[in-house]
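Of the protein chains in this complex, all but one are displayed in their positions.
Going in written order, the chains are labelled A and B, and every chain counts its residues from 1.
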Amino acid sequence: MVAIVGYGAYVPRYRIKVEEIARMWGDDPASISRGLGIYEKSVPAIDEDTATIAVEAARRAVKSAGIDAGEIGAIYVGSESHPYAVKPTATIVAEAIGATPYLTAADYEFACKAGTAGIQNCMALIKAGMIKYGMAIGADVAQAAPGDALEYTAAAGGVAYIIGKDGIATINETASFTTDTPDFWRREGQPYPGHGERFTGEPAYYRHITNAANLLMEKMGTKPSDYDYAVFHQPNGKFPRRVAKMLGFSDEQIKHGLLCPIIGNTYSGSAMLGLAATLDIAKPGDRIIMVSFGSGAGSDAFDITVTDAIESYPRQNIRKMIEKKQYVDYGLYMKYRGEI
Amino acid sequence: MAVPRYWREIPARYNLIGKRCKVCGRVYFPPRNICPVCRRKSVGQMEDYKLKGTGVVESYTIIHVPPPHFEGEEPYIMALIKLDEGPYVTGQIVECDEKDVHIGMRVRATFRKIMEDGEKGAIYYGYKFVKEEE
Partner (left out) sequence: MREVAVIGIGMTKFGELWDKSFRDLVAEAGVKAIMDAGIEGKDIDAMYIGGMSSGGFVEQEHVAPLAIEVAGLEDFHIPATRVEGACASGGLAMRQGYIAVASGIHDIVLVGGAEKMTDVVGTEATNVLASAADREWEAFFGMTFPGLYALMARYHMHKYGTTQEQLASVAVKNHYNGSMNPNAQFNRKISIEDVLASPMVADPLYLLDCSPITDGAAAAILAPLDIAKKYTDKIVKILASTQASDTISLHNRKRFDALPAAIHAARQAYKMAGVEPKDIDVAEVHDCFTIAEIMAIEDLGFFEKGKGGKATEEGLTAIDGQIPINTSGGLKAKGHPVGATGVAQINEIVMQLRGEAGKRQVKDAEIGLTHNVGGSGGTAVVHILGVI
């Protein structure tokens, strides 16, 4: 058996509203919000990056799980905005939570799904009996060129999961669907990503998520109504609603985990943060499906059942953390992002 | 500067690992080699000790003219903080309005980027402080 032993999330305190970004570029904020299903996004402080966000999330996870960090045998940090091109973020996290030196660690990159790839790796190591606990992190300070449509959604946040044998939620199964589909990329040495515009939708996001979800449900012999909650990758507020509908899930099933409208797309943190917000309110016996998506492209789907242990687990209340916020204008946003 | 100078301070700067004198029990942060109370007796008796990172603002200032590595971050709050275990430490307070910071404010340590050695050099992380939530 493989389970989530603990989780911890971190979303920077600063926010910028869609209106403020639209004001810069002469866009109509109402139509942007309607079109993307987003109202505001998180902004990292000037001294925050993927490493600091990952550390904050990891520390919360270790504290909530009440485990000895020295027993963590593997740490994987998934991100598309690692502070170094070469030199792992995972070692910074390992050192900062006191997990060093007896562990394996690595950084992953697969656009927005590198974090769930980390969960799968931890699951495998647990099943193989190689480690007692593994930690998988999805964290990003997403980049977007000023004026690009991505600027409305590219946000910052992260979440860490501790995977072990027994815990607050059992991971029953996982399934992946992967093809070579260049819908979004960032070349080595380039500061901002490029993307295939509408190509990111049908052949990329929708195709991979639906295939991974259906494959998982086929494996498990389940149907959408068997799940209490569903969480899909959230590049904006609209795509996850539409993919839920396509697969036969209701708005009710996805609404608890849908954070994008209020924090934006946290990339590697996106679906995993949605799952964390769902675990915040889940009851023993609840069943959850989570499907990530990473451009390039691939999806990892997970079938999860919440256990009795959740009742005694000190849950973080991620939505409450998100409510503690401070708005910045476009000038401060640029300063915090190091653009000026 | 070469990285070893920063690397060797990682335990203290990431995790507030200071020293405790096994003779008198006093806790020191930043780490000290010798206990100034027990002196000779403390030689070889200073053990690693992890501080909680919580404390109280004893005094503070708002830096408007920063040193080179901090240009672009100003204004920022620097404080003299009395940690709950006793030692005082100098650190930045982040995510706090300049009008809110005050002597007696409770803070806790957080993990932030301190500085970068230029665009090509290493990035140095360590503790800063945020207001402790009630």
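Definition applied: contacts are C-beta pairs under 8 Å (C-beta built on N, C-alpha and C of every residue); 3 or more make two chains touch, one makes a residue touch a chain.
All of these numbers come straight from a predicted model, not from anything done at the bench.
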Displayed chains contacting the withheld chain: B
Hidden partner chain, residues of chain B it touches: 9, 30, 58-71, 73, 76, 78-80, 87-92, 98, 103, 114-115, 124, 126, 128
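We adopt the following convention: only the chains that are shown with their structure count from here on.
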Centre-to-centre distance between chain B and chain A (centres being mean Cα positions), rounded to whole Å: 31
Chain B-facing residues of chain A, complex: 13, 45-49, 51-52, 55-56, 59, 83-84, 92, 95-96, 98, 326, 335, 338
Chain B to chain A touching residues, read off their complex: 10, 14-15, 72-73, 94-95, 110-114, 123, 125, 128
